[in-house]
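The complex appears here minus one protein chain, its other protein chains still in place.
The letters A and B name the chains in turn, as written, and every chain counts its residues from 1.
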Amino acid sequence: MLLIKCPWCGERDESEFSYAGEAHIARPLETEKLSDEAWADYLFMRKNPKGAHREQWLHAAGCRRYFNAERDTVSYRISATYKIDEKPPRDQSRNQS
Amino acid sequence: MTQRLRTEAGGRVDRECEIQFSFNGKNYTGLKGDTLCSALLANGVHLIGRSWKYHRPRGVITAGAEEPNAIFQMEKGNRTIPNARGTQVELYDSLEAHPVNAWPSLDFDLMSINSWFARMMPAGFYYKTFMWPKAMWMKYEHFIRKASGLGVAPRENDPDRYEHTHQHCDVLIVGGGVAGLSAALAAARSGARVILADEQSEFGGLTLASPTRIDDIDASQWIEQAVAQLAAMDEVTLLPRSTVFGYHDYNFLTINQRLTDHLPLSERNGGREKVWQVRAHQVVLATGAAERPLVFANNDRPGTLLASAVSTYANRYAVKPGKRAVIFTNNDSAYQTALDLKAAQVEVVAVVDARSDSSSELANTVRSAGIQVINGSVVVDTSGGKHLRSVQVMRLSADGKSVSSNPKSFNCDLLALSGGWSPVVHLHAQSGGRPVWDDETAMFCPGSPTQAQISVGGANGELGLAGCLVEGTTAGNDAARACGFDADSKPASADAVTSDAILPLWNVPSPYTRGRGPKAFIDLQNDVSVADILLAVREGYQSVEHVKRYTAMGFGTDQGKLGNINGMAILAEAQGQTIAETGTTTYRPNYTPISFGAIAGQHLGDQLFDPVRKTAMHVWHQENGAEFENVGQWKRPWYYPKNGESLDDAVNRECLAVRDSVGILDASTLGKIEIKGADSARFLEMIYTNNWMKLEPGKGRYGFMLGEDGMVMDDGVTIRLGEHHFFMHTTTGGAAGVLSWMDRWLQTEWPEMEVYLTSVTDHWATAAVVGPKSRDVVSAVCEGIDFSAAGFPFMASRNGTIGDIECRVNRISFSGELAYEVNVPANHGRYMWEKLMQAGKPFNITPYGTETMHVLRAEKGYVIVGQDTDGSVTVEDLGLGWAISKTKADFLGKRSLRRLDTVRKDRKQLVGLLTEDPHSVIPEGAQLVNDPRAPVPMPMQGHVSSSYFSACCGHSIALALVKGGHHRMGETVYAPLANGRVIKATITEPVFYDKEGSKPDV
Partner (left out) sequence: MSRYSIFSLVRNALSYHENWSAAWRSPEPKAQYDALIIGGGGHGLATAYYLAKEHGMKNIAVLEKGWIGGGNTGRNTTIVRSNYLWDESAHLYEKSMKLWEGLSQDLNYNVMFSQRGVYNLGHNLQDMRDIQRRVNANRLNGIDGHVVSAQEIKQAIPEINIDQGCRYPIIGASFQPRGGVARHDAVAWGFARGADRAGVDIIQNCEVTAIRQENGVVTGVETTRGAIKANKIGVVVAGHCSVLAEMAGFRMPIESHPLQALVSEPIKPVINTVIMSNAVHGYISQSDKGDLVIGAGIDSYTGYGQRGSYSGIEHTVAAICEMFPMFKRVRMNRQWGGIVDTTPDACPIIGNTPVKGLYFNCGWGTGGFKATPGSGWVFAHNVANGEPHELNRAFALDRFVTGFLIDEHGAAGVAH
């Protein structure tokens, strides 16, 4: 059971949150100019790393805000959570885990 | 029957309080404080079960959670418990226990014929046979299944209740032996909030009844004082009879507290078990250590027990587990058992010690007590039937790898085994720690913790009393300090005892060729012997996980607590590896088995399994005989049968009433979201496929929402209430998802937009008044609104009042009729509903449910997202391309509409179907084909998504998704049904009623 620190509300049990997938996938601005491949890349392709992963969570049963978390997908340790408009913590090597 | 094997004095049983119980149909007497097993032993009952595979006679071997043999079916009927461990069942009055896995009886078990065939049944024999003839497998399997399993599941519903509680604490201490008590005292004295959980009824662990002293008083007295001190502290929660069964991420632990199982059936009130879900800042694992048995031929006869269990039975339960005992050990601790037995006036024939020398103080005490110690020797075999009769002892060679001849036989009815100790590292391992093998002590000890946690005492490999007190106290202090408390307790003192080193002994050397002699058991419950491990290795199953799975070692109800370490060591030996190289299997929750009921708790039944959502008019619907349908979490009226009408009759009546006069539908469950802010219209431009900028206030528009994959996700009417204010309707099931979806875009992608979303589904009660007479009804109820066709056009919204209640009326139609949706604050829902019913009386206003709603909309070809779409349907597929803006540069999902697959001409498209026989209704879900005589696999053209008899049209109607359907009007398709019937139908436009669409415009 994860313990997630909502940047707005503090530490809460996992059951208050819902997972929203990989973070920092910007929606392309001019979608009509994209090739099918580029659109598919945005739509479906995911990093899905084994190790540090930046991901979105929604504090669904709380403040209803989306925020980002950096979580290790093996140990499940959350090294940081940060607001949507904040920069992610210092880049870490993907292969640390 | 008398308890002929009670000691004269001592023990923690109440000799004044006798308890009657029965086992295997016979009545016995025990004492308060007994477990089922101690009471049986007191009565001289050793044979308590049969083993799983060979049906060998088996007796109690332990006094705790690691017990593999003493498995019982407790009680009968709705209170029965399969597979209860008798070592942990507290005796209560009129307890009734039955053996498991014996047929027809425990004493005469026909299945023990299996032991005759034992040689034919090595590990994994079933993988090698039962393959011929092929068709026979299910028959073979039938008998295999019958022979498997232990107890019997209850056949009646459980009368008991189970509870959950959630707690936070500073320090959670698992295990209430002296180490755990020391930790609890240290942490609690600092003011920290402490939970101390122990699986037994009394705190004190193995020390509870041991003849040792702490702080110069009897250990049991010290324990009593410690518990009393803790109980008096406000921030301390003591949980006896509470097993910590899972250790999860972020110091989340689950504890199962047994509240009533120790009471006579007649006295059981309230919840049976309570699961505590605890988040702890710090965890101290003081789970102790468990003794290992020794592995040699016929080491499973009733009368063979762990040495520590023998001590526990003698000291704590005042039971003599036999009359003549032999002790077989490779370490010092069993010498204490010799002294304990002597004190209990049991004759100790000999201590057989594999070590060539034992000269610790304890060993010498045993010798000076006149007990024979035979060093450098091992027990190689035993004899006996349903009870042990004698053991055979041989000398161990100097290298410890073989034995000399001339076995010496000792008659005895009790064999106490000690093969060393294993720290109970289960919870440490569950938490992410990796146990580390220590050669010197021959133990897997806890590795580095990965969470805020420390192991102490026996769980940390510390077997001495003094050390446990120190480790516990230090850990308690440290844990409290880590939580910000000042903690500086001093440990209690006990005499330090020095002991000689253990001589690790796994597969005890024997005169038999390896793997050939009588079976030497490792896992007693699953009948896994040394030969099975050797066979697995020989056959290439080398990983410890393979061996475990191939032999079933450790898969029993004891989860390998007793035998796994021996098994892994024997595997390592067989492979010529070190034990560290072989490693352990994974320790998984649960530590001990936990009732499903306890895990489910109160999340059951018609109210609490999942929340029930009811509209403000729900009670009215009930009072008026509605049948309900679950739609998401909502209860919606399905239809209102009158005078025993069938569903079809009721729906026909309701449909006609709507089309001819007026009907009323509870539409409160539709999702409602208020959208406000300067960029609301711009936002909707992205969310919906059509245009929203130019919609004038007071008007609504129907819109489709797509996923980014271009598929229809939700639909509904959104009304513009003001320049920067919209009111969105979603589908009933889609409301929560749509809100999160829109929130996500706003918060993560378009934060520059000024838009505020508020879910108001539950704030409004909505009645849809539908039919040609609807205007008469609503205008009689709602004041302050010009209901004239010109004053209140289709898709418009007006505010008014009903009495002194504000209402909003939307002229929306999901039926093709003139219709108004009247909204009032939810608390006034029933008032509004009854006013409308009253005003509708002259027109025979008819309440209708979801089924009639479905028919009415299908007559008009209106789709229901989720019924006529399935996540693979586009707006174009529905023939509603007009709803997609051709001018907008972008909206969610737009780009996907240009992909190769989405522009295909032969996509499945929504059409109508008219059956050849107008009265035959194609079942929903029917598949359509061009040629019903084509061979299987028959090429399918699509399927029927909605299908009804339309009373209004006088014939059946259906909506279907058909390949290239939009260009196949007039073509014939067939629906071949499961019963062999084939329904012929013609493809049509999906609108069956009022094709001109003039009705709502009156």
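One rule holds for everything that comes next: a contact is a pair of C-beta atoms (placed from the backbone, for glycine too) under 8 Å apart; a residue touches a chain by one contact, two chains touch by 3 or more.
Treat the numbers as computed from the prediction; the structure is a model and nothing was measured.
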Which one, B:R4, B:K408 or B:R588, makes contact with the chain that was left out? B:R588
Where the missing chain touches chain A, by residue: 1-2, 14-15, 18-19, 21-22, 36-37, 40-41, 43-50, 53, 55, 71, 73-76
Missing-partner contacts on chain B, residue numbers: 52, 79-83, 119-120, 122, 125-132, 134, 137-138, 141, 144-146, 148-158, 160, 162, 246, 248-249, 252, 254, 277, 513, 515-516, 531, 535, 538-543, 545-546, 549-550, 552, 555-557, 559, 586, 588-590, 593-597, 599-601, 603-607, 609-610, 612, 629-631, 709-711, 866-867, 870-872, 896, 899-902, 923-927, 929, 936-938, 940, 943, 945, 976-978
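Here is the rule we go by: only the chains that are shown with their structure count from here on.
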Rounded Å distance between chain A and chain B, as computed from the means of their C-alpha atoms: 28
In the complex of these two chains, what residues of chain A are touching chain B? 1-3, 13, 18, 20, 26-27, 30-32, 34, 36, 39, 43, 56, 58, 60, 64-66, 75-76, 84-85
Applying the document's contact rule, which stretches of chain B touch chain A when the two form their complex? 248-250, 252, 279, 432, 450, 708-709, 740, 743-744, 747-749, 751, 889-890, 894-896, 898-900
